[in-house]
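Take this structure first; my questions come after.
What you see is the complex with one protein chain gone and the rest in place.
So that you can tell them apart, the chains are marked A and B in the order they are listed, and the count of residues begins at 1 in each.
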Amino acid sequence: MPFPLRRTLLACLLALPASAQPHQGGTLKLVAASAAGTIDPQVNYTEQYAQIFAISYDGLVTFAKTSGPASDDIVPDLATTIPTPRDGGKTYVFTLRKGIKFANGATVTPDDVAASMTRLFKVDNPNAGSWYADFVGAAACLATPATCTLAGGVIADDKAGTITFHLTHPNAEFLDQLAFPFAGILPADAPAKDVGTIPIPGTGAYQIVSYDPQKNLIVKRNPYFRQWSAIAQPAGHVDEIDYTFGVTDENEITAVENNQYDYEFDPPPADRLAEMSMRYAGQIHVEPLFAIYYAPMNVNIPPFNNKDARLAVNFALDRAAAVNIFGGRNLAVPNCQVLPPGFPGYQPYCPYTLNPGTKWSAPDLAKAKALMAASGQTGQRVTVIADDYGVDPALGTYLASVLNSIGFVATTHILSANIQFTYIQNTNNKVQISVTPWFDDYPAASDFLNVLLSCSSFHPGSDSSINIAGYCNKTYDAAVAAALQRAITDPAAANAAWAKIDRMATDAAPWATMFTPRNLDFVSRRLGNYTYSNQYHLLYDQVWVQ
Amino acid sequence: MAAAALLAAIVLACLLAPLYAADIAGTDPFASNLDGTITLAGQPVEIMQSAATGFGVTPIGPTWHAQYFLGADDQGRDVAARLLYGGRTSLLIAAGATLICLSGAALVGVIAGFAGGIVDTILARALDILWAFPVYLLAISLSAVLISHGLQLGPVSINADSLLIPIAIIGIVYIPYVARPIRGQVIGLAQSDFVLAARCLGIPRPRILLRDILPNIATTLIVFAPLMLALNMLTEAALSFLTIGVQPPAASWGTIILDGEGLLYTRPMVAIAPGIAIALTVVALNFLGDGIREAFDPRAKLRINK
Partner (left out) sequence: MIALVLLRRLGEMVFVLFSISVLVFLIFFATPGADPAARLAGRGASPATLAAVRHAFGLDRPLPVQYALMMRHLFITQDLTSFVNPGQRVVPALLQAVPVTLSLVLGAAVIWLVLAVLVGVTAAACRDTIVDRALMFLSLLGVSIPVFWLGEVANLITQARFHDTWAFSWVPALGYVPLTQDPLGWFKSLVIPWLVLAVTYVGLYARILRANLVDAMTEDYIRTARAKGLSERQIILRHALRMSLITIVSMFGLDFGALVGGGALLIEVVSSLPGVGMLTYQALQNLDLPFIMAAVLYGAVFIVAANTAVDMLYTLLDPRTRPTR
């Protein structure tokens, strides 16, 4: 090109600001039908806010912020390395990174770590009595949370910059539980009660600035953040995240189609899927989900205290129809067992189909009717309890229809999603059968097989009895305990044991598992670098908007 | 009158719902039919059609034939058959609620107006309280409670999915609406000359009630009847739309509109048809109400004679 033009071009290039990197800046606009409760990361147990906590807080360790199977890996975060357990697996010594600051400017010290662990008990964290109960001193903390010190359990050494954990017995899932947002490190002076709507400063790349559950949640950059590990806590591209609440699911889809929001959290309504996939195919992302949709049956009250009746339901259920209700074969996979495909310990198994084996093919109505005749439960009244979120009412209605077709007299009750989950857990409500999903907390088979089906998860008369079916079997519990023990030393053998336990649970049929859903994310045209982690799903600190 | 004829036609059509479902449509409108097929123009057509992209499943639209005349809903059920069954439920609930409302209002209004004194004060206050409670909120509150667990009144136990619950709730919520005018009318009558004359003559109060008061409020009740039928029908539709009226698998026009809301973008007929049905029925009821009012309201008679 002519000489003067080259000089002008050069001048133009040199005039660009040195910090103009592509894709930096902008505001990510998120939308959801409703807020998800408190923004206290040690109390909130929802996926919706876990995505926010992942970019605002850090634990000693965390799940890798990347996509694919690597997103199941645990990487050091505020700790310098992942320690090897000592003392037969009962002691872990973490070395704290230096120079990391909270969003209020204070530097993180081992004291903050110890205080965060005791705070778990002070704010009545939902899993304080299960996950974190094997810290030394946890028993006292559970008894009197207000005076919790965990002395002997979590020891902070400010001079050496280390935190030492002492457990009462080895725990194969200790690191997973520390990587979970519950164990995010908060300032030692954070209030010792559920903060509700007041943000707590964190160490993440972003910080929650304001929260009005009726309107929105605003997240901005943490001014004191300096990236120390791109895989644990990347600096992120967008400068601000605006999360709006109160838009119904139909309107969310329309709004994203019109590029008024970048991402909507709720599952798209079933009637928009065809339109979305035909006109906006490039903006749809389907990713695997370690979850199941299932219908727990109360094994302690009629009619499902009769095993033949439960088996009949399993044989009669047309899982392909349920998949279609959820959105079609691209969005869900029929599932007969407890664990979802791809999960540690999963081996395909389906006895409840026309040709029992490893895969579900079709319902076996003849077998179902024969089992019903044997059970003597024909004509029994049954109520199916479903919530009003997404396709759950349709699944509940369909389930009632299946029950009617094999001889029950079934109706459906739709309850608000906000109360249905606790309602179906409380045995006082005499719920016979319900429809509910279960999503994994972290990739470990015990999260399904132990948490959902062991005797210790069954609390009659309580709103919190996650073993909804009320299944309590000593042989099963013994197998589970053995597998948990095995996992400490030999994960591969433990997974083989979990597979056997999966079959045991499936054969007992406390549930009718329907399908394993896939995660569908619908994003705007301008959103780039869509990154999906198995743990946190859409990673807000990886996407860009310009 | 055309209105009465229309109303009769609607009621008849709804009553014949089982006939339509069994013989004409050949379907069970309460059973999900997600993998069925029907034959259209000699070709088998799936009721729930998967999109070519594999995302989403769409029910068939109106076929304008005997089977699936208005198409299918998201459970693969025949919308036209459900519409007729839904009409039965909606009409039944409206009629039942109106019965409860009018009899309750008559009872309260007559007792309050006739007894006077402290009884009147208490009842009037109770009506005020009930009426000050925003109507929909009261209905929704009661539904939320009763639909969760049903009702246990001593030996009487009502199932949570019984139609008696929406009937009772809607009926009770509108009692103040009718009771206040009735009470006003009874008070006026109790102070009127001919009642005072009867009292002077020593005629016992129960006879005055029966001979003079009740016939007069009877006309008021008759005038109110079509209006309350219309109002109750609309309220039931609203409650069912909010998921706290009729519970599935029973259908009412309100629940079908709710089903249609989830199909609004692809199969709008599911939402449009029941709305039109409600509008037609309520228009007919309102016309009927106009006619009855003209026939029964004595002041109206006077106007005509002038």
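To be clear about the criterion, a contact is a pair of C-beta atoms (placed from the backbone, for glycine too) under 8 Å apart; a residue touches a chain by one contact, two chains touch by 3 or more.
These numbers were taken from a predicted model, which means no experiment stands behind them.
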Of A:224, A:280 or A:421, which sits in contact with the chain we cannot see?
A:421
Residue of A:26, A:161, A:213 or A:528 in touch with the missing chain, whole complex considered
A:213
For the chain left off this view, which of B:137, B:196, B:218 or B:295 is in contact with it?
B:137
Need a quick check: the contact residues on chain A for the chain that isn't drawn.
34-35, 37-38, 43-46, 124-130, 142, 145, 193-198, 212-215, 246-248, 251, 254-255, 258, 260, 388, 415-416, 418-419, 421-423, 425-426, 428-429, 451, 459, 462-464, 466
Mind pulling the chain B residues that touch the left-out chain?
125, 128-129, 131-137, 140-142, 144-145, 148-149, 230, 234, 237-238, 241-242, 254, 257, 260-261, 264-265, 268, 271-272, 274-275, 278-280, 282-283, 285-287, 303, 306
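Just so it is clear, only the chains that are shown with their structure count from here on.
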Between chain A and chain B, the Cα-mean centres are separated in Å by 44
Going by the contact rule at the top, pick out the chain B residues touching chain A in the complex.
30-32, 34-35, 48, 50-58, 74-75, 147-149, 160-161, 243, 247-250, 262-267
Could you pull out which chain A residues touch chain B in their complex?
250, 269-278, 281, 284, 318, 320-321, 324-325, 327-331, 383, 388, 393-394, 396-398, 400-402, 404-405, 410-415, 423, 429
